[in-house]
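Got a structure for you, written out below as structure tokens; questions coming shortly.
Every protein chain but one is kept in place in this view of the complex.
Naming follows writing order (A, B and C), and every chain is counted from residue 1.
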Amino acid sequence: MIVPLSDAVAEHVHDGDVVALEGFTHLIPSAAGHELIRQERRDLTLVRMTPDVVYDQLIGMGCARKLVFSWGGNPGVGSLHRLRDAVEKGWPQPLELEEHSHAGMAAAYAAGAANLPFGVLRGYRGGDLPARTRVATVVCPFTGEELAAVPAHRPDVGVIHAQQADRRGNVQLWGIAGVQKETVLASKRSIVTVEEIVDELEPRPDAVVLPAWVISAVCVAPRGAHPSYAAGYYDRDNEFYVAWDTVSRDRETFLAWMQRHVLDTADVDGYHASLVAEETTAA
Amino acid sequence: MIVPLSDAVAEHVHDGDVVALEGFTHLIPSAAGHELIRQERRDLTLVRMTPDVVYDQLIGMGCARKLVFSWGGNPGVGSLHRLRDAVEKGWPQPLELEEHSHAGMAAAYAAGAANLPFGVLRGYRGGDLPARTRVATVVCPFTGEELAAVPAHRPDVGVIHAQQADRRGNVQLWGIAGVQKETVLASKRSIVTVEEIVDELEPRPDAVVLPAWVISAVCVAPRGAHPSYAAGYYDRDNEFYVAWDTVSRDRETFLAWMQRHVLDTADVDGYHASLVAEETTAA
Amino acid sequence: MSMNGDRPYTADEMMAVEASRRLTDDNVCFVGIGLPSLAANLARRTHAPGCTLVYESGTIGSKPARLPLSIGDGELAETADAVVSVPEMFAYWLQGRRIDVGFLGAAQIDRHGNLNSTVIGPYDAPSVRLPGGGGAPEIALGVDDVFVMLRQSKRTFVDELDFTTSLGDNVRVVVTDLGILEPRPSEDGTVELTLTSVHPGASADEARAATGWDLRVADDLAETEPPTENELTALRALETKGRS
Partner (left out) sequence: MSMNGDRPYTADEMMAVEASRRLTDDNVCFVGIGLPSLAANLARRTHAPGCTLVYESGTIGSKPARLPLSIGDGELAETADAVVSVPEMFAYWLQGRRIDVGFLGAAQIDRHGNLNSTVIGPYDAPSVRLPGGGGAPEIALGVDDVFVMLRQSKRTFVDELDFTTSLGDNVRVVVTDLGILEPRPSEDGTVELTLTSVHPGASADEARAATGWDLRVADDLAETEPPTENELTALRALETKGRS
């Protein structure tokens, strides 16, 4: 149940899988994404409402064949240059897009978690998106009203980051919880990285608890949500998001950065050590 | 915003309304139900997953024309005799039933809260219930699979009981939360009775917070969930549920009991005082 | 609670013990109040401490120290790993097929394990209006294995239900006060509930006499293992532990 992240990725994530690494600005599972890159997963369909830096990295390193998403940017900074390069210029390979609205993505995850084949919402009305994505119409059998239907998300693997697990593998996260519960419950398999293992999960306000028996693997990854934050553990690294704009703008700079900080490091501790080392050198 | 319960009922609940007083074994809004009886509301369509004692009282006192429900009993004890008398013998008046499963009721509330005209579920398959209730089939536009659809609950008034409100009318309840959030959000108007008003709502584990702006009226009703319980305030009155079996079995005994404890009392404090007085006399 | 001849346990205790034995450490189990709750909590205190109890009130992983008096008992929330809303319970957890075993009771059962908890008599003019299905219709089809606990009599084990509340497709065992019924294929290929074990002191004839259809008896009819000392001690500790 509680295994090293490298083992969990090796066992549960295969080339060609549909993988959702979710986190809504908080608790983004970056360490798990880096491990996918280290293990050179290919042809993934990546799902996420808000792909940001770690998705930019996965796309730029050639792990992804397709992206299913609703907003792909560097929050507060601007574009994701690797995402743009893949879409606009096909580098390092073309990236198929399946684009939704947030409401549609959320409904698709909730439907998946509920083992329904589709989610229903008032959405996708007018505009150019409906013609470009997977959406259909359902008619209310009672009122005759037309509503939008989105196909449920049922990823092969759901990956999230949480603050804590206990020794049996029960997981607790708190603060902004996004679609993480739905991601785990909608997925065939799931990996949860955590800041730490504790003896006892202390009940907290605004907590989501996922019992061990809905999770495939729990892995310890301290600071594993960097550059996002983990409430109660560390703050968002706002400077990193700004710096990423520069790093990611150029293909060679990006590849060299990924080599130094991800490919040449063994795990999340190595990743952070490499960042510290670089800062020290630069200073 | 924070008003006497009698004013809230007078303003927000009208004869003929669809009213959902919800509580899943915990935080049952009995005091509000008693006020409906005192004010002699008639022709109500009562909605509730688990109608128990207070619904038995409303039905026996002739407030209800129709019941929409999924399980109507005296939990751990047996039948609701007033409910049975209305259904089996039409006393004090016939009661129309719209019967669902728990899953269907829950989906109908969730659909109502989400402003959708219907809820979708895997349910109502086989058996005799589908022919006896409002359920329809929807077909998944992606897989062709058939699923059940239930019409959304959109009560005129949703009524719940909670532990606390702050002075602005924000409400917090904790512990088993049932469908109370959905009941308030699905309803056109809503009344929340609370154990007490506090200066500040302290965040708690397993809490549901409803902001003042989704609630029509907040009313103080200490011990207003009797004979059910309010976590952190008082326990379930298990003896009352057992005693209710005897009280409710006979029409005259029932009417006399309601006269003494509800009609002849002004509010929840009077109700409790009358129960204590009776115990003292009996002892 | 009736005494069970001169045996040192009641019929209810036999039922609870036998049902508890069918739960494993890995089960996630949807529990109702009464005998099912007793059985599931007993399993946790004997051979299956890892068995997870889920109550439809939204409590997941409850570990009550005393037997709950309602499915929404405060103790269930306080000792739970997680408490979720009722819509979430039915959508994400039951419909999401996260629960593998469900207990059901009823007023009537037929040979296929179909259950009636809705009405006795016609639906529109019932002689007895029962509480209704509650969670049963979706539990019956939403878990892998349904365990039914029901006292056996011609009134409850009927040839034809007055109303079909839930389907018997996933009913794996019916534990009664007289014995154990399990679905077994007959010579003509149809599967129906068959008496596979009788409890100590009960007989196949007694069971047949308490059944409203022509009850099949298994060729390899067994006698149920009586409750062990350990099982009875654990069971009674649960039953007598009052509200603190």
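One rule holds in what follows: a contact is a pair of C-beta atoms (placed from the backbone, for glycine too) under 8 Å apart; a residue touches a chain by one contact, two chains touch by 3 or more.
No experiment lies behind these values; they were computed from the predicted model shown.
Taking every chain of the complex into account, the absent chain touches A, B.
The residue touching the chain not shown here, chosen from A:12, A:41 or A:84, is A:84.
Screening A:107, A:140, A:165 or A:212 against the full complex identifies A:107 as the residue touching the chain left out.
Residue in contact with the omitted chain (choice from A:179, A:201, A:220 or A:275): A:179.
By the touch rule set out above, chain A reaches the unshown chain at residues 24-26, 49-50, 69-73, 75-76, 79-80, 83-84, 87-88, 99, 101-103, 106-107, 109-110, 121-129, 132, 175-179, 181-182, 206, 208, 228-229, 231, 235-236, 238. Touching residues on chain B toward the chain that is not drawn are 110, 113-116, 170, 181-182, 185, 201, 209-211, 213-214.
As a working rule, only the chains that are shown with their structure count from here on.
Common neighbours of chain A and chain C under the contact rule above are B. Relative to the C-alpha centre of chain B, the farthest chain centre belongs to A. For the pair chain A and chain B, the distance between C-alpha centroids works out to 41 Å. Counting only residues that touch two or more partner chains, chain C has 91, 95. Annotation for chain B: residues touching 2 or more other chains are 121-122, 206.
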